[in-house]
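Only one protein chain is missing from this complex, and each of the others stays in its spot.
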Amino acid sequence: MYFVELAVKGLVYGCMYAMMAVGLTLVYGLLRILHIAHAGVFALGAFVAVIVANTTGSLALGFVLATAVSAILGVAIYRFAYQPLLAHPPFVPMIVSIGIFIVLQEGFRMVFGAYGIAFDTNPWYVSTVELAGVRLNQVEVAMVIASIVLLVGFGLFASLTRAGIGWRATVTDPQMATSFGVDPIRVRYLNFIFGSGLAGIAGALVGLLNNYVEPTMGGLVSYKALAIIVLGGLGSVRGTLIASLILGVVESYGTIYLADVFDRDAIGFLFLIVVLMMRPQGLLGRG
Amino acid sequence: MTTLARIDDLHISFGGVAAVSGLSFAVNAGEFLAVIGPNGAGKTTALRMMAGILRPDSGRIFFDDQDVTSLPAHARVRLGLGFTHQIVRPFYSFSTIENVMLAAGHRRTESPWRALFERSRQAARDKAAAILERIGLAEQITKSPRSLPLGQRKRLEVARAIALDPRLLLLDEPLAGLSSTEAATMADLIRTLPALGITVVLVEHNLGEVLRVADRIVVLDAGKVLAEGPPAQVMARADVREAYTGVV
Partner (left out) sequence: MSGYIASLVSVIGINMILALSLNIITGFCGQVSLGHAAFYGIGAYTAAYLSKLGVPLALTLPAGAAMAGLIGIVVGLTSLRVRHDFLAVTTMGIGFVFLGFVRKQKWLGAELGISGIPAPGLDPLVYALLIVAIAGLIIVFCVWTKRSWMGFAFDAVADDEDAARTVGINVPVYKLTAFGIGTALAGLAGGLYVYFARIILPDTFDFVQSIAILTMVVIGGSGSVWGVVASTIALTLLPEVSRAASDYRLLIFGAMLILVMRFSPGGLAAWARRYLARRQAA
């Protein structure tokens, strides 16, 4: 049963990674930019959630505001940092993104302190649920449910609504889409709103999961999300989702079996490098 | 007539669709060979396989009786094979003359170790200036390719290829996008190359110019050779005209 437990825990982490990674792959697919600042959006969501929850006592409000504030930050980053630099090679906006990430992380450290903030009341953390002999706490369950609901919702949106189809068209062939009347700017805003909002929710959930929020929490998840989007084939949402789950599980087993050689964070990247050497286009990327 | 290059039973597919299936033809030393055919016939694909930019799924490519099928593009350049792209690719961060200089000095970049100790760019500069003069770009040598109109960029592409001292030059639609006067000038320019010792293989859609300047034509259709021979003879064939119905 240990085997199963590792797999389940791995999938839970995979869902968390997926919520982060989807935002990244959406940005890459549209703009060819590695949106490293996404880590800051994630952490901001967590901070907003914990502060709102602690001040107002309402976790729900915390989540709502986390989503909203993260979405706004994401769009602002696009508008003021990326949009003016689209004519430059992607290296340039990527460096700006790294700068933004550093500024955000340091900003959090200066404002909230290096040790972070804990949730005053966190009912979900304590209560657990048993599923096929594996003990999961409510936050982990919420994470899985949230990711499924949100991603399926996005999938439906992308295939069924006008805006969604317009978005998909823009990603595949921007010029063609524009000639059909799709507004590329609106598509980009939509992209960042959804991706960043998702990251904000993920941040809030991870904060709940660990029971506290600290300034550097965005970094590690973000690095792994970057590895994931490469594994999944940059720009492919489906690939990203699958790669997220795979990474979660690989990390879960890897931490146990490679515990003496590498630490947890290295395992994901090691896996990425090994895969890339065998399949340079990623696990699911097109050749 | 000596055979300078030969392709033998080439096959390549993209995403399950065969672009080239069992393609074979030879290139004679000193000739001006045009490869024509309707859209999707596999002309550019064949040329790119000869240049080493694409790997065929099966088949062989010979240059000077040497099997170059597994040689990478840069190695084929060193053997004397030049190539120009359909969509021109100058080095945009270099000036016009620097683009040609790099090619003119290709012997110096053969190995990094050797390149480290080669400092002088004067010889390459002189050679590049001479080529650019002959090709009509003398006024543009310090300009960035970004500021050149398409016709001049195409000439730059050809100049750069010539500077490699190739024995065989593969040109991918050098006339595409040019006005009729520019196309005629370019065709005349390329026509002079065999006399300078450069065998030319040209893929083109602009039949008017091609039929005027080519020694021999190979017609491709659906990834195979349909006909080959002197222009007048080939174009008189019914099956060739049929393949082109609506295009000519």
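A few notes on this one:
Letters A and B mark the chains as written, and numbering starts fresh at 1 in each.
Throughout what follows, a residue touches a chain if its C-beta (ideal position, glycine included) is under 8 Å from a C-beta of that chain, and two chains touch if they have at least 3 such contacts.
None of these values were measured; they are calculated from a predicted model.
Within the whole complex, the absent chain has one touching residue among B:1, B:17, B:116 or B:195, and that is B:116.
Contact with the chain not shown here comes from a single listed residue; of A:7, A:61, A:98 or A:141, that residue is A:98.
Of the candidate positions B:32, B:63 or B:83, contact with the unshown chain belongs to B:83. In the full complex, the hidden chain is touched by subunit A at residues 28, 32, 34, 81, 84-85, 88, 90-96, 98-103, 105-107, 110, 219, 223, 226-227, 229-230, 234, 259-267, 269-270, 272-273, 276-277, 280, 282. In the full complex, subunit B makes contact with the omitted chain through residues 51, 53, 72-75, 77-78, 82-85, 89-94, 101-103, 105-106, 108-112, 115-119, 121, 160-161, 164.
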